[in-house]
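Since the structure comes first, as structure tokens, the remarks are kept for the end.
In this view, the complex is presented without one of its protein chains, the others remaining in place.
For clarity, chains are labelled A and B in written order, and residue numbers in each chain start from 1.
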Amino acid sequence: MKTKAHTPLEQKNAHSDTISRDLMPRPFGRLGLIWVASLVFICAVGLFFYIDQVRNGLGITAMRDYSTWGIYIANFVFFVAISLVGSLISAILKLSGARWRTPLTRISEMIAVSSIIFAAIVIVVDMGRPDRFLNVVFHARIQSPITWDVIVISTYLVISLLLLYLPLIPDLALMRDQFKGIPGWQHKLYKMLALGWNNHPEQEKILRRSERILAILIIPVAFGIHTVTSWLFATTLRPGWDSTNFGPYFVSGAFMVGAGGVIAAMYIFRTFYKLEHYITLKHFNYMARLLVLLSLVYLYFNINEYFVPAYKMKAQESAHLKELFYGSYAPLFWGVQVFGMIIPLIVLLFKWGRKPLPMFVVSIFVIVGAWFKRFLIVIPTLGHPYIPMTRVPESWQHYFPTFKEWWITAATLAGALLIVTILTRLFPIIPVAETIEEAEVAEAENRTS
Amino acid sequence: MKKIKNIRYPGKYGLLWVIALFCTGTIAFAQSGSDTTDTGMAEVSIELKYTEANNKTKILEAAVKTKVEGSWQGANGVAVQFYRNEAAPEQLLGTVTSDNNGVARMILPEGEEKNAGPEYTYIAAIKNNERFEDTEEEITVAESAFEMTLVEEDSVRQVHISLQTSDADGQEIPVGEVEVSLFVKRMFGLLPISDDPETTDENGEVMAEFPADLPGDTAGNLVIVARIEDHERFGNLEFSRKINWGIPLVIDPEKDKRQLWSSRANAPVYLIVMVNSMLVGIWGVILYIVFQTYKIVKLGRSKAAADTV
Partner (left out) sequence: MKSTDHNDRRAFLKKGLGIAAVAGSVTALQAFQQDSVEETGEKVRLLSPEGEIVEIDAGYLKPIPEVHIAPDQAREGIPGRRFVMVIDLARCKNLRKCHDACEKMHHCGPEKEFLKVLKMQDNKLASPFWQPTMCFHCDEPPCVKVCPVDATYKRTDGIVLIDTDRCIGCRFCMVACPYSARTFDWSEPAFPLEVAHQHYSPETSVPAKKGTVSKCDFCPDVVRKGEMPHCVSACPNGVFYFGDENEDAVSNGEETVRLSELLRDRAGYRFLEDLGTKPRVYYLPPVNRLFPFEDDEFSNKTDHDHEN
């Protein structure tokens, strides 16, 4: 901002005009409309099935007394995991002074907000008595990890919303002032949300300070949200979950899938919104390195999580581990480890692998692998209780989700994507004001050197 | 007895469930005349049991059984007439309806039996019942004096039992060679004090040491029961007495009060402090940030105002 006075006004305006023209949200094209329509369709059918579930009970799922948690919970863990991307990009990278992160912050915050909203929704979907949800507030037992989870999820949601919103304020003001030809309600929305922003230096100072405080604040909360989520499992006595490794294991996995999510989003928005000037090869390269680092950390925790108990082969753990290593879950287990972690790791080591398209493919591997990884964390354990499962129907012993269950799960994923889509329709994907400012700074630096 | 309410359980007094029996002569269990039919009379049996408790309460118990699908089962709601000496109307003691287990129980009127001689005969009968054929069962018991005294000397606790009967002249005679079992009353049954029953000596007496390590209630009270079961002459004799020979039960409501598995009101203090301090800290910062955005709004307004001026 100090450089602002030295920059000729006209030049500044020319720059900022191009940037804002490029980055302003624009109406959906044909493809966009089809995309939105499909998401809405999936959500609507999912809602229909969910109403069926509310009426007839969780019996419409494949969950039963032994496999009492299923893909709803796995999906919940996945949402919580991917929501950590927000704190990774907008907090950790910000505090570590990685300037290249600027165009990625908005995308990652949008993903964070939508997935944390759906994490909360999925938990309600999994409840036997959603009508009693408020018991969680009015009869809260502070001893229960679920209570901690409720607290930390709502806290994280608020901080994520603030982290999405605060940097958006200058952009909202920009859109309020410059965005022509939009419906009246949209203009009103921008005006209302812009909070009367007018680039007052005092305002900028406050905003910067607040962003910085939030960036620091969100890190412990982010670690908290996923650690507490891992405790939903690790605080039980079940073989496979009874692990002190679970907190960092979950957090590292979450950062990894979060980075994968950002890469996928980068590629999609760059391609469809023509943002090659803003999301450049440099960004992909940096994200690739970051993903490699995070994959290595996750690999490390995976080795800890599986090798150590496998070495000991305690009686209760062994049935679970054997089923993962060479039993009925082995194809999925090794598929996830290889495609979701090893192959991305190897591909990204090569220069050609750090190009947008290979990275996009790799990030899809990472995301899908991460989803099934959560499946493998949640489901097989419950198939190996301490007591033998006798006199129960065959289907109770091998949980496989029903069609409705799959669909409801797919609907929550579609819902999260829909929220991201709508947010990008209304707000710039890349922080406009910040990008302008950085461009000016860069230019000023060029000129002085 | 006007209205049967859902009474609140008077738990804090440790409610005891007792067989309550009307001890007055004309027992109010009498059924008014019933319509009887002559057809379909079922086979029925009565097992008559005589129990004398604490040497004064005399109880007749008639277990009414009938054949249901080939096995004998208790028949409830059957009026059983109890008689002394013979089943004649003037000898009727009372009528009791059998309970859900098919047992009709009555306490004999006190005071009448004294001049009746050393042996008594009691009869339980089902007569003119609409479901069952007429049945009678009788039992003869001899007069007895079964007593228990509890003595504590030099911290040795002893249970003294004596069993006497009387001859035709009313002379008391000790009864030897009778097995007496000693118990302590527990919630779901009688706990034997010793492995084997004691036997009365030629003086009709038993001396048994009472164990010092049995728990009692909060006051150390427990109920000691001495029993002679199914004796051919005396029937069942029982003597029970409450005494504070037990180890007092100590209930410490503070023990394990604040644990991870306690109710929400009794959460461990460290947890309350930790969670709330984190909540206050983090939400304090969040509220501060929200307040900051309000400052942005205010600044926007003042600037806008300045611009328009």
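Here, contacts are C-beta pairs under 8 Å (C-beta built on N, C-alpha and C of every residue); 3 or more make two chains touch, one makes a residue touch a chain.
Computed from a prediction, not measured in an experiment: that's the story for all the values here.
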Note = Chains in view that the hidden chain touches are A, B
Inquiry  = One chain isn't shown here. Among B:241, B:258 or B:298, which residue touches it?
reply    = B:241
Key: Chain not shown: contacting residue from A:23, A:58, A:91 or A:408   = A:58
Contact residue for the chain not shown (choose from A:194, A:232, A:345 or A:417) = A:232
Key: Residue, one of A:66, A:272, A:286 or A:406, that touches the chain absent here   = A:66
Key: Residue among A:382, A:419 or A:433 touching the omitted chain   = A:382
Query = Residues of subunit A in contact with the chain that isn't shown?
reply = 56-59, 61, 63-66, 68-69, 123, 126-129, 132-133, 135-136, 139-141, 143-147, 150, 232-233, 235-238, 315-316, 319, 382, 384-393, 397
Query = Which parts of subunit B are in contact with the chain that was left out?
reply = 1-2, 4-24, 26-30, 32, 53-54, 56-57, 59, 76-77, 96-100, 104-105, 107, 183-192, 214-215, 217-218, 223, 225, 238-242, 249, 251, 253, 259-264
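Convention: only the chains that are shown with their structure count from here on.
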Query = For the complex, which residues does subunit B have touching subunit A?
reply = 260-264, 267-268, 271-272, 275, 279, 282-283, 285-286, 288-290, 292-293, 295-297, 299-301, 303-304, 307
Query = In their complex, what parts of subunit A are in touch with subunit B?
reply = 139-143, 148, 151, 155, 158-159, 162, 166, 169, 195-198, 200, 202-203, 206-207, 209-210, 213-214, 217, 220-221
